[in-house]
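Left out: one protein chain. Kept in place: all the others.
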Amino acid sequence: MAALKPVSPMALASPQRCDTAGVANPEAALSRRFLYYMSLMREAEDRIERKLYRQGKIVGGVYVGRGQEAICVGAGLVAAPQDVLFPSHRDLGLFFIRGVEPREVFAQYMGRAGGLTQGRDANMHMGDLNRRIVAIISAMAAAVPVAAGAAMALKQQRSPNIVFVFFGDGATSRGDWHEGINLAAVQKAPLVLICNNNQYAYSTPLDKQMACRDVADRAPGYGIPAEIVDGNDAWAVYEATHRAAEHARQGLGPYLIECKTFRMTGHSAHDAGDYVPKDRWQEWGAKDPIVRMEQLMLERGYASRQQLDDLHAEIRGQVDEAVAWAEASPFPDPSTLTDNVYEPAPAPAPTVEKA
Amino acid sequence: MAALKPVSPMALASPQRCDTAGVANPEAALSRRFLYYMSLMREAEDRIERKLYRQGKIVGGVYVGRGQEAICVGAGLVAAPQDVLFPSHRDLGLFFIRGVEPREVFAQYMGRAGGLTQGRDANMHMGDLNRRIVAIISAMAAAVPVAAGAAMALKQQRSPNIVFVFFGDGATSRGDWHEGINLAAVQKAPLVLICNNNQYAYSTPLDKQMACRDVADRAPGYGIPAEIVDGNDAWAVYEATHRAAEHARQGLGPYLIECKTFRMTGHSAHDAGDYVPKDRWQEWGAKDPIVRMEQLMLERGYASRQQLDDLHAEIRGQVDEAVAWAEASPFPDPSTLTDNVYEPAPAPAPTVEKA
Amino acid sequence: MQVTYLEAIRQGIWEEMERDPSVFLLGEDIGVYGGAFKVTAGMLDRFGEERVVDTPISESAIVGAAIGASFMGMRPVAEMQFADFISCGFDQIVNFAAKCRYRWNAPVPIVVRAPSGGGIHGGPFHSQNPEAWFVHTPGLKVVQPSTAYDAKGLMKAAIRDNDPVIFFEHKALYRRIKGEVPSADYTVPLGKATIFREGRHLSVITYGAMVHVAAEAAEILEQEGISMEIVDLRTLLPIDEETVLASVRKTSKAIVLHEATLTGGVGGEISARITEKAFEYLDGPVLRIAAPDTPVPYSPPLEEAFLPNAGKLLEKARWLVRY
Partner (left out) sequence: MQVTYLEAIRQGIWEEMERDPSVFLLGEDIGVYGGAFKVTAGMLDRFGEERVVDTPISESAIVGAAIGASFMGMRPVAEMQFADFISCGFDQIVNFAAKCRYRWNAPVPIVVRAPSGGGIHGGPFHSQNPEAWFVHTPGLKVVQPSTAYDAKGLMKAAIRDNDPVIFFEHKALYRRIKGEVPSADYTVPLGKATIFREGRHLSVITYGAMVHVAAEAAEILEQEGISMEIVDLRTLLPIDEETVLASVRKTSKAIVLHEATLTGGVGGEISARITEKAFEYLDGPVLRIAAPDTPVPYSPPLEEAFLPNAGKLLEKARWLVRY
C-alpha cells in the first residue's frame, strides 16, 4: 500500500488546490476535510442502505461506496469550484463537496419532489448544472465521451477549468469508455479519468472483466499517462489527482488514475455479495479509509479522539435532521408528469392592435 | 523496413502452413503463391476501379487495397481451410485464396445475380459460410466482436481452427473493436487480429485518429501480444501471422499484428486523396509489395522475368474472361425482392387422412 | 405444474440446453450470480463455464459474439441485464444480426433476452419498453410473452428458431404471474397471437404485462354487460395480422394497448393495419392506450400516472362501446 505522501509546498501553493492557503497547518486542515466528507458519505449511505432501505422507505435500488470513500473525496477536493464533475454510482461524496445538502440526497433516494431530480430519476442518477455536476445515465461508461466533450468545450473556451470523470473497473470494458478516452486524447482535452478499481463489477471479478493486470495498462494505448494509487488512502488519491489535474490544466490532455480499492458491500442493497471470498472482506476491512484517516490525524496530532467523536456526532445529527426533512417532504405532483420533456414553447408575443 | 525473414524449417513443418510440404523449394513455391494472389487482387481491383467504375458499370462505391495486397495475402495463406476469415474492405485477396471465382467478384461489383450476395449487398460486403468467410457490415470494427464469438465457439467445440479478423487503423477507434478484443482476450479465444495500418481513415490521418504511436500500443491493455510488421512485405506478414496463429491454436488467446502500409489510392474510387501529401505517394510507391516480391523471386532465382510476365498475362486473361462473364450475366429478378428476410416457413406437413 | 413467469423462462432455457449442446448462454453476471433476476440460476453448475459465459460489461460484444458463434453452428442466448441496455448493442442487432440472412444467406439463430418494463420503480433506465425499435427492423423477430405457459413455450421456440429473436421478458411479471406449464416438451409458435379472452363488443389488442391489465378491465366490464375480447399478440414481429383482423371483424371496435410510450409505438402499426384492412368493419375509431411520451419517471406517484392501467382502459372501452 502506498505510504502517505507528504504534501509538497509547491503543490499547496497551487490555486487549484483545496483552499488551505493561510491556514496554520494546511495538511491538518485538509485531513479534517477528507475525514468530514468521507464520514458524511459513509453515514448517509449507511443510513440509506442499512436503515431506510430495509424499512422500505427507499424507492428502487441502492448502490453505495462503502470502503471507497477516499476516492471521490480525495479526488473531489482537488477540483476547483468551476471544474466539472461526472460522478459514477459510488461517488456520493462529490455531491457533498459541491454543496448538495444531505436532505436533497435523502429526498432523492425517497423519490420526493425535493430530491435533486425531483423524483424523476433514482438514487445516484442526479446532477445539477449549476453545481457543475453531470448526472450519469445507467449505462456504464456512457459518461466518458460526454465528459470528453465537456473537456473539449472548456478547451475551446480557453477556460482554466477541467473535467473529472469517475468510473469502475467494469465500465472500462464498454466501447464508450474506449471511444471517449481516445477522442479526448487526440483532442488533448483537459480530462482527469478516475477509475475506482474495486475488483468487482456486480458479481464479475476482475479476471472475467479484463485480461490485463491493471486498468492503467490501457493508458499507453491512448498515449496518455496513468498512475496507480492506493484507493483507500485519501491523501494518495489527492496527490495523484493533483498531478493529473495539473497535467490537464497545462493542456497536456487526459490522465488516468487507477485507485485500487474494494467494494465493502454487495453490488447493491439487495445483493449480499456471497460470491466474494470471505477473506477479502477481512483483508480490505482492515484498510478502511476512514479509520486510516483518523489514525493519521491522531498520530500527527491533527485532532484528538474527542474531536473526532464530536465530528461523527455532528455528522449523525446532520443526517438525522436531513432524513427527517426528507421523510416529511412531499412526493412530486403527478400533474407534472409530462412537463419538461422539451423546452416549453415561449409564451406567444402579446398581439398589438395594428394601428 | 523489416528484412525478409528466412522461413524456419520448424515453421514449415506445421500442418497449418501453406501446403508446401514435399515441394522441392517450399519458399519458392510460397513466393509464387504470394505473387499470384497479390497480382490477381491488383488486376481485379485495377479493372474495377480504373476501368469498370469509370465506364459506369460498377454499382455504388469502390474501395480497393492497392499497395496493401501483402497483408491479406500474407496472412490469408497462413489460414487453414477451415479457419474462419473476417475480411475488411481492402482484403479482396482473401476471397481468391478461399476459391471465390473472379467472375463472382465482378458480378458482385456489378450488382448481378451471380455475385456472391446475388445483388443484395455491395462490393466487399460479401461472404460465404461454406467458404468460411464472414461478410462485413459497413460499420467499421463491427466484425471484431462477431469474430470473437466465432472464436469462442470454435474453442468450445474443441476445434483445431481459429479465426482471423482484419481491420484498418481507423476501425480501432470504435467501441466494438475494444469490446470485441477485450472479450476475446478474457475468453482466451483463438483470434488473430490483423490491422492494416495504412495511416489514413478516409481523409483522417493517424494523428487525428489516435494519440498513441502504434496500434500495437493497445495490446497490453488487453493482455495480449502484438507485433508490428512491414505490411508491404508478404513474407513478413506471413511469418508474423504464423506466430499469431500458433499462439491462438495453442489456446493462448488473441494476438494482434499491426501491418504498416499505405493506401495507394484515395479512400474510394470517387476520392482522389488530395489531402495526402504528394511525397508520401512517392515514398510508398517505391515499396510496392508486388514489385518487391518479384524482385525477391528474381534475385533468389525463384522465377525468371519471362515466367513473371507469363503469370501476369495469365491473370489478365482470367480477369478478362471473368469481366466478360459478369457483364453478360443477369441482374437479380425483382420478384425476389422480399425473399429470405426470414427463413421460409417449412412446407406444411402433408395431411394424412385419419383412419 | 404451477410456476412463475420467471421459472417458466428458466425452464425453457434449461430444457433447450439439455436437448441441444449447441445452445449456450452469455451475458453479465449470468453465471456465478445466476443473473440479475436469477433467470439463469443453477445453470453454471449444471452446464459449466463454457456454456454459461459471464462476460465483461459489453453489450455490443455480447450480441456480436452471439452472432459470430451462431455462424459456427451454435445457438447462443444472450442476456441484456436490462432491456434498457440493449441500445448499447443496437448496431449489432439491427445491422449485423437482422440483415445477414438477406444479404448473404447467413442465418443468425440467436436469442437476445431483454428484461423490460416498468412498475418496479426502476426509473428511466431500468423500466423501458423498447420493442418498437426492433419491430421496425426487418430480419428480426420480436417476442413478449404474458403468461408462464407462453414464456416457456416461446422461449423454446425462439431458441430453435433460425432467425434472430429479441425476447422481451416483462420484469413486473417475473414473480407476480404464475401459471400451469406442461412437464412434457412443447413450444408456442412464433408469429401467432392468441385470444387471451373471448369477447363480443370490442377487441383490445395488447401484449406483455398489459394483457393482465386488460384482463382486469374485462372482468369489470363483464359486470357491466360489456364483453371485451383480448388479443395477446405474443409475437410483435412478424405480426399475426390475421388474428387481429379476425377479432376486429367480429367485434367492430378496437383498442390497442401497450406499456411503451405512445408515439411511434407498436400501437400505431396495429391501428394502421386495422384501419387499412378492416375499415368496413369498424364501428368506431381505433383507439390507443399507452404511456405518455416521456421517459419513465422514478417516483411512485409519477410512475403510477405514467403506466397504463385498468382505469384508463375502462374509460376508453366504455366510450368506444357507446360510440
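Should a chain be cited, it is by its letter among A, B and C, assigned in written order, with residues numbered from 1 in that chain.
Throughout what follows, contacts are C-beta pairs under 8 Å (C-beta built on N, C-alpha and C of every residue); 3 or more make two chains touch, one makes a residue touch a chain.
Quantities reported herein were computed from a predicted structural model and do not represent experimental measurements.
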Q) Where the complex has a chain not shown, which of C:145, C:179, C:199 or C:265 is the residue touching it? A) C:265
**Q.** Per the touch definition above, residue among A:139, A:228 or A:315 touching the missing chain
**A.** A:139
Q.
Of the residues A:27, A:45, A:179 or A:239, I need the one that contacts the missing chain.
A. A:179
Q) Taking the entire complex into account, which one of A:148, A:211 or A:236 touches the absent chain? A) A:148
Q. Residues of subunit C in contact with the chain that isn't shown?
A. 84-85, 87-88, 90-91, 94-95, 98-99, 102-103, 124-125, 132-133, 135-139, 237, 239, 256, 260-261, 263-273, 275-277, 279, 282, 284-288, 293-295, 297
Q) Which positions on subunit B touch the chain that was left off? A) 59-61, 111-113, 117, 119-122, 125, 137-141, 170-171, 173-176, 201-204, 208-210, 275, 331-334, 336-338, 341
**Q.** Chain not shown, touching residues in subunit A
**A.** 84, 116-118, 120-121, 125-129, 134-135, 137-139, 142, 144-157, 163, 175-176, 179-180, 182-183, 186-187, 340-343
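The working rule: only the chains that are shown with their structure count from here on.
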**Q.** Whole-Å gap separating subunit A and subunit C, where each centre is the average of the chain's CA atoms
**A.** 37
Q) Taking each chain's centre as its mean C-alpha position, how far apart are subunit A and subunit B in Å? A) 46
Q.
What's the distance between the Cα centroids of subunit B and subunit C, rounded to whole Å?
A. 40
**Q.** Contacts with 2+ other chains: residues of subunit A
**A.** 173-176, 208-210
Q) Multi-chain contacts in subunit C: which residues touch at least two other chains? A) 55-56, 58, 60-61
